[in-house]
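Note that this complex is displayed minus one protein chain, with the remaining chains in position.
As written, the chain order gives the labels A, B and C, with residue 1 at the start of each chain.
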Amino acid sequence: MKEECGVVGVLMHKADTKAKPASLQIYYALYALQHRGQESTGITVKNGDKLKSIKGMGLVPEVYSKDELLKLEGRLGVGHVRYSTTGDSNIVNCQPLMVNYKNGNLAIAHNGNLVNGQELRDELESEGRIFITSSDTEVIAHLLVKALLIHDPLESIKEVMSMLKGSYSLAIMIDDRLFAVRDPLGFKPLCVGEIDGGYVVASESVAIDTLNGKLTRDVKAGEVVEITENGFEGHQMLTEKNCAHCVFEYIYFARPDSIIDGQLVYKVREQIGRELAKEHPVDADIVSPVPDSGITSAIGYSDESGINYREGLMKNRYIGRTFILPGQEMRETAVRLKMNTISENLRDRKVIILDDSIVRGTTSRRIIEMVRNAGAKEVHARIGSPAIIAPCYMGIDMASREELIAAKKPLVDVKNAITADSLGYLSIEGLIKSIGIHRDELCLGCLTERYPIKIVGEKCSR
Amino acid sequence: MKEECGVVGVLMHKADTKAKPASLQIYYALYALQHRGQESTGITVKNGDKLKSIKGMGLVPEVYSKDELLKLEGRLGVGHVRYSTTGDSNIVNCQPLMVNYKNGNLAIAHNGNLVNGQELRDELESEGRIFITSSDTEVIAHLLVKALLIHDPLESIKEVMSMLKGSYSLAIMIDDRLFAVRDPLGFKPLCVGEIDGGYVVASESVAIDTLNGKLTRDVKAGEVVEITENGFEGHQMLTEKNCAHCVFEYIYFARPDSIIDGQLVYKVREQIGRELAKEHPVDADIVSPVPDSGITSAIGYSDESGINYREGLMKNRYIGRTFILPGQEMRETAVRLKMNTISENLRDRKVIILDDSIVRGTTSRRIIEMVRNAGAKEVHARIGSPAIIAPCYMGIDMASREELIAAKKPLVDVKNAITADSLGYLSIEGLIKSIGIHRDELCLGCLTERYPIKIVGEKCSR
Amino acid sequence: MKEECGVVGVLMHKADTKAKPASLQIYYALYALQHRGQESTGITVKNGDKLKSIKGMGLVPEVYSKDELLKLEGRLGVGHVRYSTTGDSNIVNCQPLMVNYKNGNLAIAHNGNLVNGQELRDELESEGRIFITSSDTEVIAHLLVKALLIHDPLESIKEVMSMLKGSYSLAIMIDDRLFAVRDPLGFKPLCVGEIDGGYVVASESVAIDTLNGKLTRDVKAGEVVEITENGFEGHQMLTEKNCAHCVFEYIYFARPDSIIDGQLVYKVREQIGRELAKEHPVDADIVSPVPDSGITSAIGYSDESGINYREGLMKNRYIGRTFILPGQEMRETAVRLKMNTISENLRDRKVIILDDSIVRGTTSRRIIEMVRNAGAKEVHARIGSPAIIAPCYMGIDMASREELIAAKKPLVDVKNAITADSLGYLSIEGLIKSIGIHRDELCLGCLTERYPIKIVGEKCSR
Partner (left out) sequence: MKEECGVVGVLMHKADTKAKPASLQIYYALYALQHRGQESTGITVKNGDKLKSIKGMGLVPEVYSKDELLKLEGRLGVGHVRYSTTGDSNIVNCQPLMVNYKNGNLAIAHNGNLVNGQELRDELESEGRIFITSSDTEVIAHLLVKALLIHDPLESIKEVMSMLKGSYSLAIMIDDRLFAVRDPLGFKPLCVGEIDGGYVVASESVAIDTLNGKLTRDVKAGEVVEITENGFEGHQMLTEKNCAHCVFEYIYFARPDSIIDGQLVYKVREQIGRELAKEHPVDADIVSPVPDSGITSAIGYSDESGINYREGLMKNRYIGRTFILPGQEMRETAVRLKMNTISENLRDRKVIILDDSIVRGTTSRRIIEMVRNAGAKEVHARIGSPAIIAPCYMGIDMASREELIAAKKPLVDVKNAITADSLGYLSIEGLIKSIGIHRDELCLGCLTERYPIKIVGEKCSR
């Protein structure tokens, strides 16, 4: 399960001549958000009247050189890390998107997925407009520029927001102004904070921590926050009755040390473990996580159940890109490269394996096999999320409905497919309780097949 | 003096299943056109309904890997090599430009410079359109797509041509069709040819030679040639009374083994030498070229004058990118790295140094110093072009008027500045005679300050 | 604290024509041992009569390309990963060392450090011998070749072993034969195992696990194991009264999923935590590890003490090489990039921070500051090893005596220097109990200032 993107925007005080350039702050912030996208990254700064940028395929430390970064002067800028969910891994799609238009220029960094992206693209194409990238971001840029020809930036952003359907957390630079924009359902996280010499907007609060800054607050759903010399000016542009925060940010995607919409991700995951223990108790000797994503929930499960927490699987910390050699045996070697068992913790024991989720089921099966080969007497799978039965339309890369094992099979068949002795998913109620946000304020589309916005061919929950 | 670009387009026969993919042919053709641009390169092919491309900063052998190239399947494609004259060396500007629009997609490879590029851009921006690159090519793409919403491809290209002012030689892929387009004044070269299994359009005929093909003909000024399964279909779209072929393609820029608008570049350069000998005879012991661009003219000069041709300067064939270390002395070392003297050919001799042109005069002065240090008794500069007194607006990177030494100083001062004993430029008449094309069919703007099209602040020759 | 190297040797059955080449097995084994050295790596195989190798600076996935690796054919080979403790990070020192001599060739991969390396080098130099690398390995090669001129390989290795003082775990290929050699005190780990189609020798058993093989046994101290078509032939060459296994392999260096000299590293670390809890109980709300090396011990501490295990510090999993920008502030940013706090787990709490060791004390101080800034009421440092008061002469990179904080200061001053509320080191007895190997069989030099072999200027424990 991989998601799309991380966004950053930085504004440094004009007066503070000793302040670090925005590019440097963005670099570190992107480094802290690397988990949100490893395919490409870019930084765009305002340099005088012009926009300048560095972009490239690869990880943050690979794309930026010290020399180049220090040349990217300017007190204002946005940045992006990206993992493509739609497959087009061309350099052309690397963000931020820099755009020149009638009255100047703008740059957009986007996290999310538009449900009506193709529709808007078709409309814009009907007007004779052209698209150079395959990203929704270019759709937003077109709409924004159309609005900017008539309105001021704030009004323009508002107008564009009224046209977009889906998830979008944006850092936008329009001429000398920096904006943080979050869709009216607040699917994807976005927050603002204060750093030494300036202000920052970022997908997750860890980026602010890394810059030794202070998280000020989340950007509200439907809000535009303008970042100025004087701090943050919030403008509530659109108001839906309820939000629809993505539950998978808490379950899997965000860093545990981030605070998203008021909830520390770590706490949510710990509570998930506790709830699981209550919902699916089992007579076992140890509870062991699938590292790294299952660790915190396993600690919670252990706490609640009193069953010992033990590491049964160890991850190789040095795994980078490894080439795949032909043959089934080589594929298995590649798996063992990534993860190994601690037999002594597993041998002759009844083991609870705690993982964050099951998508296709293949990884779960392989892990359970490893655990059994290491001597486990029983293997009980406990999953830190409800069964995923439907696709995500808002940007989480969850595979198609056909590939989702829980969409096709009843629980007992899933259990058999992954060769577990028992299988327990967290209930939806348990998840909601763990997150600590009201059910109505969450997007549960992939778990309930009912989405908070209208999607052709799917049911709507509102 | 560096120019912009080289373009290529290839269509392979559908029926010929053993034919090489277009990508491979384009790769070799771009390699042959590498002298036209060393900054970035790209290949775009039609792969089913989609366009696919490889792009990168650097030389052809650096950007393309064998594995990636062989994956770029398709029988139709365009390619580009680029040297930026406008300074924006960002990957975003790397061509071909791939565009999606209402009815499909298109790709454009462009060599040239629009005189009304900014004006058109402003108009398009006024309509609310946005620009992602800083290239004229995106302007062309916008106009083309606007037309395509109403007209068929040929009619659309015609309409766009009627709006563009300046130089453009284009290879355009619109859906499954490939077009070669040349501006009505025919500034930049463009030709078509037949290769084993298909057809090719290219900036210079050497690309066709490299593919073991046969040059069919030049694309005419104002003509669109559609390349189909059955060969070439020419459509004369715009007709000016006269052409305005760029004289610097012959003087300096094109490869000597290319045939451009019917004239073999090698022959022109040889004749330039002959004419120079007639116009500026001098009592000398040897005539020696500045390698490589002065070689052919020096042979011609020697032939006509009877003065011995001798190599007085040798070029280091292995010079690649070399880093510049601080200090004047280090800069001089860098010059000596590139070129060395053969003292024995120069010592105690009266030497004619034949160079293709003088821009700022600094290189000429340095070379003449080297020649004198090597013992030459007299150094007579003979230049294979008339004095450059005005900038080029059509894409040749010639420095600004302020930097052009001949724009600021009379002949005698230029002679003194470069420390020559005598200085002889080829006359404009001599140049015209050497090229073998009527004066009225050439662009002589940089030599006469009169341009074949209207340029704000400049005089027009027509 | 960084250690030197990891070694691998592989022999595949002649008869098994479908067996994978040795190079591939070595590649995966080195990948599993990457934690033992990240500076350079090499693979040398026997290819007909010749040795062939690939070497390079960097990580395993960076140095080897699929194409090159598949070309490295042969059923016999050795491999190496290296982190230089002596500073000479030149490609020349990259191992395995390939050597040609009178009767053929050999290749050596070495983990360890000779105490009499310089002495032997001086002697060899006195004979007029030359050294091309700065490694002990070349010393061993000289001695081995001298012996091979007189004796057979086994006898030769024995003779060389009698001359070497210090730590050495070697994989040696002499002509068509493969040997695993371990010094008579057994400082560094070395084990052998069986894989599908052949046999393997490796620094740690995880390498065998990764190849889906079975750990057969440890190579004994003072033993040479010849790996042949028929398996392992052990030869006890030198016998000391006791071994001197390095305790830091258990404390810090080895992977937790490795079994070294019969002890699972994971179990040792867990027990260390338990012992610490018994030795240094404290009234606290949570016990939190410094990730990743403190995790297992913290679990043990929690288990024993009943104090809750909580993650207070999170590591950024994506940290690679990051360039250091000038300035103190930037250095601190770099630290925060690597580690962040979970405030909610720390705020207003009495926190036990469990780390594996203290070297200079600077990292500990920085971490305790972070924990305090996150709101911890009290911070109690518990260290999973005794105080390091003396340097290591056997290959662990522990800084000089002057830099070791515990060598200079009494406990209370160390506690103050790292700003902890209390500080508890594991006792030597507690460590020994945790490892489960008799005190006399361990090297405790860095903890006791008494070394198992004579070292000039130091006291000997035996």
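Odds and ends about this structure:
We adopt the following convention: a contact is a pair of C-beta atoms (placed from the backbone, for glycine too) under 8 Å apart; a residue touches a chain by one contact, two chains touch by 3 or more.
Bear in mind the structure is a predicted one, so any value in this text is a computation, not a measurement.
Counted over the whole complex, the shown chains touched by the missing one are B, C. The omitted chain makes contact with just one of the residues C:Asn90, C:Ser162, C:Thr362 or C:Asn416: C:Asn90. Checked against the hidden chain, the listed residues B:Gln38, B:Asn103 or B:Ser461 yield one contact partner: B:Gln38.
Among the residues B:Met314, B:Leu411 or B:Cys460, only B:Met314 touches the chain that is left out of the figure.
Screening B:His13, B:Lys267 or B:Lys350 for touch with the missing chain picks out B:Lys267. For subunit C, the residues touching the chain absent from view are 53, 55-56, 90-92, 97-102, 122, 125-126, 128-134, 138, 141-142, 145-146, 149.
Against the chain not shown here, subunit B presents residues 20, 24, 28, 31-32, 34-35, 38, 59-62, 65-66, 70, 196, 206, 209-212, 255-257, 264, 266-267, 292, 295-296, 299, 303, 308-311, 314, 316-323, 325, 329-330, 332-333, 336-337, 340-345.
Here, only the chains that are shown with their structure count from here on.
Taken as a graph of touching chains, this assembly forms an open line, each chain in contact only with its neighbours along the path.
When every chain is reduced to the mean of its C-alpha atoms, the one closest to the centre of the whole protein set is A.
Summary of the copy comparison: rotating subunit A onto subunit C for the best CA superposition needs 180 degrees, to the nearest 5. Centroids of subunit B and subunit C (each the mean of its C-alpha atoms) stand 60 Å apart.
Residue positions of subunit A in touch with at least two other chains are not found.
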